[in-house]
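With one protein chain withheld, the remaining protein chains of the complex are depicted in position.
Order as written gives the chain letters A, B, C and D; numbering starts at 1 within each chain.
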Amino acid sequence: MPRLFHRVKRPAAQSPGTLDFTGEKKVERVGLEVVDYGGDHLATHELDSVAECARFAGTDTVTWLNVTGLHDTALIRELGETFGVHPLALEDVVNPHQRPKLDDYGDHLFITCRMPRAGRGSTDMDAEQLAVVLGRGLVITFQERPGDAFDPVRERLRRGRSRLRDGGADYLAYALLDAVVDRYFFVAEAFGEAIEEIEEIVLAGRGDDPLGSLHELRRELVVLRRAVMPLREVVSALVRSESELIAPTTVPFLRDAHDHATQVGDAVDTFRDMLTSLQEVAMANASNRLNDVMRVLTIFASIFVPLTFLAGIYGMNFETMPELAWRWGYPVFWIVTLVVAGIMLGYFRWKRWL
Amino acid sequence: MPRLFHRVKRPAAQSPGTLDFTGEKKVERVGLEVVDYGGDHLATHELDSVAECARFAGTDTVTWLNVTGLHDTALIRELGETFGVHPLALEDVVNPHQRPKLDDYGDHLFITCRMPRAGRGSTDMDAEQLAVVLGRGLVITFQERPGDAFDPVRERLRRGRSRLRDGGADYLAYALLDAVVDRYFFVAEAFGEAIEEIEEIVLAGRGDDPLGSLHELRRELVVLRRAVMPLREVVSALVRSESELIAPTTVPFLRDAHDHATQVGDAVDTFRDMLTSLQEVAMANASNRLNDVMRVLTIFASIFVPLTFLAGIYGMNFETMPELAWRWGYPVFWIVTLVVAGIMLGYFRWKRWL
Amino acid sequence: MPRLFHRVKRPAAQSPGTLDFTGEKKVERVGLEVVDYGGDHLATHELDSVAECARFAGTDTVTWLNVTGLHDTALIRELGETFGVHPLALEDVVNPHQRPKLDDYGDHLFITCRMPRAGRGSTDMDAEQLAVVLGRGLVITFQERPGDAFDPVRERLRRGRSRLRDGGADYLAYALLDAVVDRYFFVAEAFGEAIEEIEEIVLAGRGDDPLGSLHELRRELVVLRRAVMPLREVVSALVRSESELIAPTTVPFLRDAHDHATQVGDAVDTFRDMLTSLQEVAMANASNRLNDVMRVLTIFASIFVPLTFLAGIYGMNFETMPELAWRWGYPVFWIVTLVVAGIMLGYFRWKRWL
Amino acid sequence: MPRLFHRVKRPAAQSPGTLDFTGEKKVERVGLEVVDYGGDHLATHELDSVAECARFAGTDTVTWLNVTGLHDTALIRELGETFGVHPLALEDVVNPHQRPKLDDYGDHLFITCRMPRAGRGSTDMDAEQLAVVLGRGLVITFQERPGDAFDPVRERLRRGRSRLRDGGADYLAYALLDAVVDRYFFVAEAFGEAIEEIEEIVLAGRGDDPLGSLHELRRELVVLRRAVMPLREVVSALVRSESELIAPTTVPFLRDAHDHATQVGDAVDTFRDMLTSLQEVAMANASNRLNDVMRVLTIFASIFVPLTFLAGIYGMNFETMPELAWRWGYPVFWIVTLVVAGIMLGYFRWKRWL
Partner (left out) sequence: MPRLFHRVKRPAAQSPGTLDFTGEKKVERVGLEVVDYGGDHLATHELDSVAECARFAGTDTVTWLNVTGLHDTALIRELGETFGVHPLALEDVVNPHQRPKLDDYGDHLFITCRMPRAGRGSTDMDAEQLAVVLGRGLVITFQERPGDAFDPVRERLRRGRSRLRDGGADYLAYALLDAVVDRYFFVAEAFGEAIEEIEEIVLAGRGDDPLGSLHELRRELVVLRRAVMPLREVVSALVRSESELIAPTTVPFLRDAHDHATQVGDAVDTFRDMLTSLQEVAMANASNRLNDVMRVLTIFASIFVPLTFLAGIYGMNFETMPELAWRWGYPVFWIVTLVVAGIMLGYFRWKRWL
């Protein structure tokens, strides 16, 4: 199960803006992938040093610099200096458990959010932090390891002229966020299915311990909720942003992304509600099932109680017990016994206890 | 039971505005129904192609174009281009599980909401998406299959001059939304009755497993809630809208529709409350009923416990047991037995355990 | 118990403003009562037709027209036309299950709320809808049947010059709303007493099934809540209203009425809280009471378990059982039996199980 | 326990501003205590009639008129006329169960709140209503009976020149409210201790029925909450008030009082949370304790079940039962019996059922 809390703060002993990577090193070498495009132009490069990146700064084209791997803080500092990224933003880049947020540093916007790694079919977020810097004609994305949600965007860029190719850096940033929201839909879908599956089990009264599974789903839901609710705020802040980095024509698209994030948020609330209700039904079911066993067994024992008493009677050693001497005493005893048992069974059935 | 989550988002690999129908194909051929009216004029047409629709654009009359069936995305794109509908709106049209919303694209408003298909008497929403484009003198409605909530509106149009015939496109859009809200009243009514029915069962302590039914009602309520709450917001946004497409004289009518949506929303909250309370009463009832059985059986067994002990005593083989030799020993044993049983019964009754 | 949901909407097949009475007909003939006053002048009339009412329109005096019975929609339409009431308001008049609300139609305000019919001592709202039209020098009230909350107001009007006699139509409307709020105090008082009564029963652990009663109180509370919360909003909207129909001198009185409605609302929240807490205590009590019975019976049976075993021992037929031949064997058996029983009883008491 | 609801409204049959005392008469004679001060001047008077009070109106000094006893409505009306108090304010004075509130009547502010009578150590609010009129150079306080929270303020006035002596009427009003808030700290302190006490009992698993006590604390907490939450709003409204009766220099002190009221409010929320959690722990404890008893008894009986069966075996009368004739049959029976019992005990211990 995912951790409940992650330290995201630099120690107080460090100045703000100190770059100290607090995540796990998940990749050997930092990858620097540059996609530079505009209209008919599109060029993709795998670079080795920040110096090589520098030449893309200040051009007319849109440059997307995708950094994979965050442990090389020297490189990230150099990058920050080259492209004028605020030290606090850089610090957040290398502390990969930030609460999703939007910071406006005037000449660039800084966005962090959680990017689920899982594709379809898993409720496990297995998310990593995505940090996006949106500057003039420039988008820098930072992620912990290769394998991101952006292949569809790369594909669309490659495919030829499109709104994306003709759009600005803000539109690219939107497309990337949209790709992230897409992942949330996968996760929410998987949640919906997992809950429906467990719902079927619970309502049918089957399943040994649905309570444990329900709690685990709830736990994972908390993680999803903690990622998607602030993401919604981030996109909403972008919609309302008055930054000149966001063109008015991009706003409807951001609003669209906001609608989608809201929908995931609504779903999370619904899931939570359903889990609570299922938990109660499951608890009631478990209790009823156990009580049923006890009831049947008690009824069974109750039928033998008077019979055993009767047998005890005729096991007594009184000198004068006329029944003992009767010729048909023993068969009559058996008949009485069976009749008593039959009456009791009938009574219990009539009372609907069986 | 309705699905908990529906994917409504285009895959990230597609550009926004890509039309890719994500619902199920529910009709063979797209129906294009045009109602063109204004004052004394009223004409109804069943058209075959978008080209035929084009001549209704830009006239003085009010044109209602009702599109049934969403799978023919080429047709819908053509329609969008003909009437100048924003690509994002068109995309939402063909993704029929949108969260109800209002988008203002300047020269046209775009509204989506859920339209319950059921008439009176069913708590099952069985809703499909209704998309409404409101332009100048133009209303386009999109739905998945024939059989909608709009027959009353068509009837009112046919009936002769009326506020509707004399009103503008905004009034028509209001009338259509009002017809949708009408359906919600049917659903809410059915819910109210279903809850009252189950309430009677629960309070009378009857019913084998009301918990399952209660959970199912809750589930369906979640679906209703997820449809009606954003619808209320949509209508409220229309009331507060500053779009010039909404005439001031239409606002009181929209406010009226908002009141009605609010009323359904209030009812949903009440239903939820009642379901929770009923769930607790039902669980307590079930537990009490089982406990009652156990109590009665335990009391029954308890009465035989000392009697069996007594019979055991006189089944012992001690050489010197004076009672065994008494002449009236056996009858006295029976009398003692009955007296003990009587006292115990009396005691349990006095204690109100029986 | 009151219904959970009432249809209040005209069918979509009808134009807004269509008057179609949806309540039950509760009175044979519509009553038209006119009170016309101002300073020293006061006149009361029982009229037969709307035409007779017309002469009170546009006078300098304040006219209160009280309409009892809503089924005669022709009459109500005529009335609406005579006094210039908006068709949507008239529609709400004849649909007597509106959510309480305030509509500002410019030259008149339209208010609906629920008016409890019960006097002191009943938690049953048994409310009907009161609709109030406040125009210039004119108040029209609509109710379903005779027997309203307004006798105190009539009495105050008759009693001679007073703030009410000298006040305008807005002050009269305030006085009528105040009389309605008064009724809510009766209901809330009755609720407070009913809850205190059941609280005493629950805390004393008496009462066979307080859960059913608690649920019923909760149900009635929902109805009260649904009436009083929007009423509070209505009065608050009147206080903040910028309509010129409300004189500034009337505002402190409306604020006073708002305080009172708030107080009832606070009480409703408190009641709800108390009912939830009582429900839990009652459930715990019921469970404990049943468990107590089981515990005592189990202890009782447990005492006989070893004794019956002992008796079984000496009922065995081994050839060599020296105890059976002892002279004092049987008395010693009894002594052992009693000592064992005594020790067990003592142990259970010491363990505080008895 | 305190009542759940108090009628605070005049009957609708009375004009607003009608003075009709609805509390209980708690004092024989209305007390009129005047403290008149300013700089070095300080005079205290016990007056007999309103006429005598009149001479303090309109002076340069600050006059505090403290009225004890509210049943003499004639006197209160005279007072109101003398000092120009609004009739609605006077009405609230004599209805001593108002919701705490602040009314701004232009030339005077009117404040009501609940003043706990208890000193340290009691969770029982036993509160009465305090009404404060703040005019120009004038503070009138109304309370139901002698014995208030104001002795510390009187003491500070007497003690010589101080910020209080040099301050205006607004500062005096602040000092009085501050003295009231002080009382709430006593009550909250007592609550904190009562909850910690019961917490210790519950967590130790002791105590016969903590549920009843928990419910009673919850009930008293509701009363405290209903008093302190609106008081906080009242003080907050004073801080934000734009009335010229409040000097800017007094605002920081009011803000301080607001902080204190907020702290009590926070504590109330915490207490509520704790009570809910304790209730659940107590219910689980009670259930576990009972189950423990049942488990131990059932285990005890279970050990005898096979032994009694064994004894039954050798009580049978088959003609050929070789064991009965064995020489060591009886002792072997005992050994078998003890071994079986031992094994079962061991098994139950190993299973941790004992």
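The rule is short, and it goes like this: contacts are C-beta pairs under 8 Å (C-beta built on N, C-alpha and C of every residue); 3 or more make two chains touch, one makes a residue touch a chain.
It should be emphasised that the depicted structure is a prediction, and the values quoted were computed from it without experimental measurement.
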{"item": "Touching the absent chain when the full complex is considered, from D:C113, D:V153 or D:L211", "value": "D:V153"}
{"item": "Listed residues D:R3, D:H41, D:R163 or D:R327, member touching the removed chain", "value": "D:R163"}
{"item": "Hidden-chain contact residue, picked from the options A:L19, A:L134, A:M321 or A:M344", "value": "A:M321"}
{"item": "Residues of subunit D in contact with the chain not shown", "value": "149, 151-153, 155-156, 162-164, 175, 178-179, 181-182, 185, 188-189, 191-193, 195-196, 199, 203, 252-253, 255-256, 259-260, 262-263, 266-267, 270-271, 273-274, 277-278, 280-281, 284-285, 287-288, 291-292, 294-295, 298-299, 301-302, 305-306, 308-309, 312-313, 315-321, 351, 353"}
{"item": "Interface residues of subunit A (partner: the chain not displayed)", "value": "3-5, 7-9, 11-17, 86, 88, 98-99, 101, 103, 105, 211-212, 215-216, 218-219, 222, 226, 279, 283, 286-287, 290, 293-294, 297-298, 300-301, 304, 307-308, 311-312, 314-317, 321, 323-325, 327, 329-330, 333"}
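Please note the rule applied: only the chains that are shown with their structure count from here on.
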{"item": "Touch-network distance, subunit A to subunit D, counted in steps", "value": "3"}
{"item": "Intersection of contact partners for subunit A and subunit B", "value": "none"}
{"item": "Intercentroid distance (Cα basis), subunit C paired with subunit B, Å", "value": "26"}
{"item": "For subunit A paired with subunit C, centre-to-centre distance based on mean C-alpha positions, whole Å", "value": "42"}
{"item": "In subunit B, residues with contacts to at least two other chains", "value": "287, 294, 298, 301, 308, 312, 315-317, 321"}
{"item": "Topology of the chain contact graph, where touching chains are joined (line, ring, star, complete, other)", "value": "line"}
